[in-house]
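Working notes for the structure below.
Every protein chain of the complex appears in place save one, which is left out.
And now, chain A:
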Amino acid sequence: MATNYVLVIAIVVLVACGTVLVLERSLSRILIGFVMLGNGVNLTYLVASGPSGDAPIIGMGSGEMTDPLPQAMVLTAIVITLGVTAFGLALAYRAWQLTGHDDVQDDLEDDLVRRRADLDHPSASFDDIAAGIPDEEGEDQPSEPTGVSDDELAAEIEAEDAHEEAAATRSQWVDPRDRDTTRHTPPDDTTTEEGR
């Protein structure tokens, strides 16, 4: 069965542009890309379902009918995309509320795990200390944890990130309109205090 290359061009462009957007960090861009990817993928169903024809409604038209099964699948896909987009928008809005931007940040937990691997640490919940004798009553005396806790690692990473970010802002031009102030709180002005 020969294929309609015009539709294929549309698919290629829609999927390519959608992918580029989905690979972004801004959640709104990701969602826009997601919608576009959805359109492209829905068109692949159209291409794969054969040549165009009459609407698959009995008693309408006299020629060959188009295949109704892919259409039913695409119809559900369209509506699902709407639901997922709405959910993603709510997420983007919530992210903006909390952080002042809607960029997807690197996962801190994953970063912690990576750091542990570099330092050859066991996981935070792993406990190597001799535990004493089990008994049905009584409780432990609180003891010093041996390993490095997540909090300590997180503080370490944050300090490093701040350092890198400072270096990045110095070297690259940033549109002043986009610089969101929430993330870069100016250091406390200590001179006034000293002046007192």
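Note that contacts are C-beta pairs under 8 Å (C-beta built on N, C-alpha and C of every residue); 3 or more make two chains touch, one makes a residue touch a chain; residues count from 1.
Convention: contacts and distances are computed from a predicted model.
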item: From "Cytochrome c oxidase subunit 1", "Monovalent cation/H+ antiporter subunit A", "Glutathione import ATP-binding protein GsiA" or "Acyl-CoA dehydrogenase", the hidden chain's UniProt protein name; value: "Monovalent cation/H+ antiporter subunit A"
item: On chain A, residues whose C-beta touches the chain left out of the figure; value: 1-26, 28-29, 31-32, 35-36, 39-44, 46-60, 65-76, 78-87, 89-94, 96-97, 101-104, 106-111, 113-118, 120-123, 126-129, 131-140, 172-175, 177-180
